[in-house]
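Encoded as structure tokens, the structure appears first; notes follow it.
Every protein chain except one is present and positioned as in the full complex.
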Amino acid sequence: MNYNLPFIPERPAKPRVSGITMVMDKGLSITEAENLVNVSGEYIDLLKLGFGTSLVTPNIKEKIKLYQKAGLKPYLGGTLFEIFIIRGLFDEFIKFVDSLGLNLVEVSDGSMELDNDTKCEYISKLSKKFTVISEVGSKKADVHIPDDEWVAMMKNELQAGSWKVIAEARESGNVGIYKSDHSANTALIDDIIRNVKIDNVLWEAPIKSQQVWFIKQLGANVNLGNIAPSEVIPLETLRLGLRGDTFFTFLPENLKQK
Amino acid sequence: MNYNLPFIPERPAKPRVSGITMVMDKGLSITEAENLVNVSGEYIDLLKLGFGTSLVTPNIKEKIKLYQKAGLKPYLGGTLFEIFIIRGLFDEFIKFVDSLGLNLVEVSDGSMELDNDTKCEYISKLSKKFTVISEVGSKKADVHIPDDEWVAMMKNELQAGSWKVIAEARESGNVGIYKSDHSANTALIDDIIRNVKIDNVLWEAPIKSQQVWFIKQLGANVNLGNIAPSEVIPLETLRLGLRGDTFFTFLPENLKQK
Partner (left out) sequence: MNYNLPFIPERPAKPRVSGITMVMDKGLSITEAENLVNVSGEYIDLLKLGFGTSLVTPNIKEKIKLYQKAGLKPYLGGTLFEIFIIRGLFDEFIKFVDSLGLNLVEVSDGSMELDNDTKCEYISKLSKKFTVISEVGSKKADVHIPDDEWVAMMKNELQAGSWKVIAEARESGNVGIYKSDHSANTALIDDIIRNVKIDNVLWEAPIKSQQVWFIKQLGANVNLGNIAPSEVIPLETLRLGLRGDTFFTFLPENLKQK
């Protein structure tokens, strides 16, 4: 902070286990990646190379090294895992991850169907060698997963070796833990909170109103993901009560108006 | 202009008192700030470091100097003023502004309530030392301020020492002078226009349709604010009749079709 103010929530230093911010890179150039780490590198924990962008982005290894050197953990978006798996290329996936020098992998079943036991086997195998995060929820609006299944899958995947489980929302923020109008699916989220250790969950929250909702519900150090590069600094102000939306959230009662 | 065309409205040179464009910086890196001033510096008058971003942006003094050197007037968004005031830290606010080398300050009550007399005292005190702009209107959609109060507050604040008064719209453009569907609250805006000198008002207009509406109502040199960095050049084309939306606006009658 450039000035010490009272009543600002404390944020843990890196490497963080809570208060994590995961950013989605949809194809930044090397210079744009440099801009990102220069201005907000200290606030970013995880850096997702979204869906299959890593296959078509030039200089991908150079970009990955740049992120790692700046203390970010880059990884391939789960859709790329599924792109290899649907083609029966699990070993090739591992080779590709290795060739890029990545230490973190994501396992998901948002685009294809994967029964949870098989998914957990992948998680288990990969967790011998990499840090694994796994994502629960479908990208398709018409796939309905009952709330108790969400909870059961999250527990299974953490047990199988996932470091964190991600609650799916897409880049557009209108499926999974959100309704089609982008508002929170509170019944599902409550169920997850009651049953899964909260530090182990990373909530995709691409839209400001969603970020505000989670910060008000679960505090400054909630784990949030699918943040656009240009929204990292704004998110950090939300976490610290430095924006209109969370202006009163962290103030003591006697300073709250009305 | 890279080519001299007839029927293009004249734009005053800097420092402008009308035709002002205020840009919101939500956390640009130094290089991104350089890009901004290189391509559109001559079209930007005021540069707002949005809400509390100046507290969490690294190299903030360097960025401020870069903007000032390029002829822009950077200042802290009004929410930061309120963040200090709600904590009872008015003197500390002045010290912080001084330490950053800023010459312009914003006074607002968009997040907290401040009776207008107290607000005008702050404006009066600050105007001894800085150029002051003050913002009227709440960020909250459920706070209704009657039109005659808007007008009275704007007049009071100009009297107290504000150089310009800003009509609040948020970054999202759906409160204050706009309805929840982003369209103009014409009754309120008409009341303001009839009662306040128009050059003294700066209209927040983050959305293109709002910019178009004001340019058609009040001309090429209306003061507009909360413009995104990437929208400065497009706004300039709207002001000059160089985009579809204002294609006919500045043409003589004999060139207008139908």
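Letters A and B mark the chains in the order given here, with residues in each chain numbered from 1 onward.
Simple rule for what comes next: contacts are C-beta pairs under 8 Å (C-beta built on N, C-alpha and C of every residue); 3 or more make two chains touch, one makes a residue touch a chain.
It should be emphasised that the depicted structure is a prediction, and the values quoted were computed from it without experimental measurement.
A.B. asks: For the chain left out of this view, which of A:N38, A:T57 or A:S183 touches it?
C.D. replies: Final answer for the missing-chain contact: A:T57.
A.B. asks: Return the single residue from A:R87, A:K197, A:K216 or A:K256 that touches the missing chain.
C.D. replies: Of all options in A:R87, A:K197, A:K216 or A:K256, contact with the hidden chain holds for A:R87.
A.B. asks: Go through chain A and note every residue touching the omitted chain.
C.D. replies: Interface with the chain not displayed, on the chain A side: 26-32, 50-60, 79-80, 82-84, 86-87, 89, 92, 96, 110-113, 139, 170.
A.B. asks: Going by the touch rule given at the top, which residues of chain B touch the chain that is not shown?
C.D. replies: 1-3, 5-7, 31, 34-36, 38-40, 42-43, 230-234, 236-237, 240-244, 247-248, 251, 255, 257-258
Following the convention adopted for this analysis, only the chains that are shown with their structure count from here on.
A.B. asks: Can you compute the centre-to-centre distance for chain A and chain B, using the mean CA position of each chain? Integer Å is fine.
C.D. replies: Roughly 34 Å separates the two chain centres.
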